[in-house]
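As structure tokens, the structure follows; a few thoughts come after it.
Complex shown without one protein chain; remaining protein chains in place.
Note that the chains are named A and B in the order they appear, and that numbering of residues resets to 1 at the start of each chain.
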Amino acid sequence: MPTSRQVAFERIAAELGYDFGGAIKIGGNYAPFVIHRNEVYVSGQIPRVADTVMVTGRVGAMVSLPQAQLAARICAMRALALLRQAAGDLARIERILRITVFVQCSDDFTQHSEVADAASEVLHAVLGDAGMHTRTSVGVLQLPKNAAVEMDLVAAIA
Amino acid sequence: MPTSRQVAFERIAAELGYDFGGAIKIGGNYAPFVIHRNEVYVSGQIPRVADTVMVTGRVGAMVSLPQAQLAARICAMRALALLRQAAGDLARIERILRITVFVQCSDDFTQHSEVADAASEVLHAVLGDAGMHTRTSVGVLQLPKNAAVEMDLVAAIA
Partner (left out) sequence: MPTSRQVAFERIAAELGYDFGGAIKIGGNYAPFVIHRNEVYVSGQIPRVADTVMVTGRVGAMVSLPQAQLAARICAMRALALLRQAAGDLARIERILRITVFVQCSDDFTQHSEVADAASEVLHAVLGDAGMHTRTSVGVLQLPKNAAVEMDLVAAIA
């Protein structure tokens, strides 16, 4: 189990062409994750790789659906990388409890579910049934650093 | 207690004129609810009955406050129907811990609390003190399927 999850994680990282192995950058007086009992809260992730936000702009206007889905995949991979760091191993993730997906969109965009699906697919591909989560998707006016997508989550670890 | 909650639920369903007894439709690699220990997370609910989103559009523009409140009531009933399914019986719901109400609104709309009140009233009418929850209400640019309102929640079950 640990091996297959890690293999799936590395496969998706390779497909995206990004390395999610490094430290996740975070600023200010807050933490990338907090562990309480057997739950892990993960801070809102934008599609940043190293110092660059990979997908910026407004979905439905300058940002296409496939680009927004790429953004959602990167957010999900960052969240998984933080969960791995919190739990020590992807194998120790018992269940993703909730993800919230914020899409910075134009005022007539309605495909938030299709954007969020890309994040859900990553979680399911890496974690299998443990990756089946509840989800809330909303379209918002703006996101930090002009990011196209932001996603946070809470998970249970063994 | 189980009976009175179920009676209140059926009474509100009858007042709204909708049946919340069927399966709640959900797409993608995520779940309508996830149970972890004695907590239930419920995915974001839009005012959908069967295949139709009953209230679409922007509150404060095409959608009136009473229509938005209807939307909030439907969302709350859907969430209760999922909680009932998760817990096996409305009587097993110990407490609603948090609801988050997203209102798709015009840029000068400020009555989000009045919209959310309609959801809060449903929870209180069905669950009594156990339905007294914390709440966050925000006005957002867009919601999935052009829904006027979306609501998620987390609850404790016995």
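Everything that follows uses one rule, which is that a contact is a pair of C-beta atoms (placed from the backbone, for glycine too) under 8 Å apart; a residue touches a chain by one contact, two chains touch by 3 or more.
The structure displayed is predicted, hence computed values, not measured ones.
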{"item": "Per the touch definition above, residue among B:Gln45, B:Gln67 or B:Ser137 touching the missing chain", "value": "B:Ser137"}
{"item": "Absent-chain contact - pick from B:Val34, B:Val55 or B:Cys105", "value": "B:Cys105"}
{"item": "Chain B residues touching the omitted chain (full complex)", "value": "39, 94-100, 103, 105-110, 112-113, 116-117, 120-121, 123-124, 131-141, 156"}
{"item": "Residues of chain A in contact with the chain not shown", "value": "27-34, 36, 39, 41-44, 100, 102, 104, 140-146, 150, 152, 154"}
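Methods note: only the chains that are shown with their structure count from here on.
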{"item": "Whole-Å gap separating chain A and chain B, where each centre is the average of the chain's CA atoms", "value": "25"}
